[in-house]
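As you look at this complex, bear in mind that one protein chain is not there, while each of the others sits in place.
Order as written gives the chain letters A, B and C; numbering starts at 1 within each chain.
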Amino acid sequence: MERRSGLDTDRVETLADGVFAIAMTLLVFAISVPELSGSALDRLPMSLLNLWPKLLAYVLSFVVLGVFWIGHHNQFFYIRRASRTFLWINILFLMFVAFIPFSAQLLGRYPGQRVAVILYGLNMIVVGLSLYLVWWYATSSHRLVDPDLNRATIGIATRRILSGPVAYAFAIVVSLLSVPAALVIIALVPLLYILPARIDRVLSGVRRS
Amino acid sequence: MERRSGLDTDRVETLADGVFAIAMTLLVFAISVPELSGSALDRLPMSLLNLWPKLLAYVLSFVVLGVFWIGHHNQFFYIRRASRTFLWINILFLMFVAFIPFSAQLLGRYPGQRVAVILYGLNMIVVGLSLYLVWWYATSSHRLVDPDLNRATIGIATRRILSGPVAYAFAIVVSLLSVPAALVIIALVPLLYILPARIDRVLSGVRRS
Amino acid sequence: MERRSGLDTDRVETLADGVFAIAMTLLVFAISVPELSGSALDRLPMSLLNLWPKLLAYVLSFVVLGVFWIGHHNQFFYIRRASRTFLWINILFLMFVAFIPFSAQLLGRYPGQRVAVILYGLNMIVVGLSLYLVWWYATSSHRLVDPDLNRATIGIATRRILSGPVAYAFAIVVSLLSVPAALVIIALVPLLYILPARIDRVLSGVRRS
Partner (left out) sequence: MERRSGLDTDRVETLADGVFAIAMTLLVFAISVPELSGSALDRLPMSLLNLWPKLLAYVLSFVVLGVFWIGHHNQFFYIRRASRTFLWINILFLMFVAFIPFSAQLLGRYPGQRVAVILYGLNMIVVGLSLYLVWWYATSSHRLVDPDLNRATIGIATRRILSGPVAYAFAIVVSLLSVPAALVIIALVPLLYILPARIDRVLSGVRRS
């Protein structure tokens, strides 16, 4: 293996993958096995069915973590170098990512409460904005990317990253009028990122050239 | 180290290894150290012996996670590229894998309850089917594998992957008649995958050529 | 991939990244979702606001773990080999690092208690000193680094590493007079390491040459 530079991107990616893997795997621990005994055992199927809001929160949070993991992953396709400032921006991003299990558990416990929706939305906004910061810092003046990375690609990625925080801000505004409507928006935002999009044509084009 | 493509398979494998390592290591936390004091301390050996169903659930779950980890590992021997859709199929797989600690704890807590057996079986079926989806997506039209990977190898792997969900579906049907018989099947399924098989001759043949 | 030597630095780095990723991600589990129901639900926003000291402890601990991760990361830019003794020094360092979630939780729970401030400071001192030991062992007589690594660079890194333990020792002394003043120092120490510094000019100079 080649000697790596002390400020390369390898260990940032390892740290990020670790944080994402742990946050994803620990989500299930928010769902407790019901404690029943004796004649109450008959109610076990019903107790399990009643876990559905927590199950939904599990799926939603797993998918959201997947969205941000793929976003981070795709950025590092273009990023060639690191610097102390860049490492710290990534740690800031991971600090907000590692907070998602709390926000998700809050939303799963109190789906009808406006404050839970707002906090969840704010968490997503700061994750999205710090992911944008990673991208902005790396690409402005082509600081940490190849000099020939074209502006159009940078722009497509930027718009894609920023559409998340905008959608979550919209969900927060909607929550002031209707909490259920805001929940629907929150459940739909990840679809923006799951469906194949323009960025994929750019990524695969680069790969094939 | 070579520059990696943004949509290569490296980080998927790192994420998967992380999720598996964490799920495996956290299984032990379902077994609590008994809390005794004073004269009750004499009962410590008996309290520890009474942990045996949880110990069995620990061993079974560790082995099942091992089966799926090796299955995923072997698939990536053939897979050369990734795409957004492929990353999402993997995240779906990991979402079902990360749920295993819950199903295993449920089965360890209520081994005699039909609903626990069925949920455990369903969890295994969706893990198996999503692992099949990873393989199907990668190999159909040789989308993400080498063009010269022969159809026979793809077929052997496919049948091997699908035999798990079929066996667990059978266990669920059996549980409608007899829960203990279903438990025996559930305990035996991993053996299907542990014993050396035809796929290993294929894998080692490729390695030596 | 090249065959790696049994005593190379790769797996130490993987182990360290794992320990840091887990310690960082588990910090959020010190913050529990408040349990309210019925009319008490109105107090949810207030209950969440009352979590602010735990939130501060989360941010501070995440940043401190980031400081030590970057410090360890940068050292391994220069380190070429490993030995049994070196592996054990690293395990000692990780043993103190993995203790940070406890000290941070203690400080978050009892910010006004002198003993919490002193224990937190002592934890940071032993982490810093063991990180220094990693560096000292690797660089003395150029044991595990390149023979041409110049003494000035070694000295700059040494002074940088040791300034942390000195600052925390100062915070402990101050805590004997005033706990709040000691808390301010503890909150400010990480800034010493976040701001770009002389060591970065050395690191980037090496990278470009």
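We adopt the following convention: a residue touches a chain if its C-beta (ideal position, glycine included) is under 8 Å from a C-beta of that chain, and two chains touch if they have at least 3 such contacts.
Remember, predicted model here, so these are calculated numbers, not experimental data.
Trainee: Check the options B:I22, B:A57, B:V97 or B:I186 and report the residue that touches the missing chain.
Mentor: Of these options, the touching residue for the absent chain is B:I22.
Trainee: Going by the touch rule given at the top, which residues of chain C touch the chain that is not shown?
Mentor: Considering the whole complex, chain C reaches the absent chain at 1, 3-7, 11, 14-15, 17-19, 21-23, 26, 81, 83-85, 87-88, 91, 94-95, 98-99, 101-102, 105-106, 109-110, 113, 115-116, 119.
Trainee: Could you please point out the chain B residues that touch the chain left off the display?
Mentor: The missing chain touches chain B at positions 1-2, 4, 10, 13-14, 17-18, 20-22, 24-29, 31, 33, 41, 44-45, 48, 58-59, 62-63, 66, 69-70, 73-78, 80, 194, 196-197, 200, 203-204, 206-207.
In this section, only the chains that are shown with their structure count from here on.
Trainee: On Cα atoms, by how many degrees is chain B rotated relative to chain C, nearest 5?
Mentor: About 180 degrees, rounded to the nearest 5.
Trainee: With centres defined by CA atoms only, which chain is the most remote from chain C?
Mentor: With centres defined by C-alpha atoms, farthest from chain C sits B.
Trainee: If I list every residue number at the interface of chain A and chain B, are over half of them used by both copies, so same, or under half, so different?
Mentor: Looking at both copies, the contact residues mostly diverge.
Trainee: Report, in whole Å, the distance between the mean C-alpha point of chain A and the mean C-alpha point of chain B.
Mentor: Taking the mean C-alpha position of each chain, the two centres sit 25 Å apart.
Trainee: Which chain B residues touch at least two other chains?
Mentor: none
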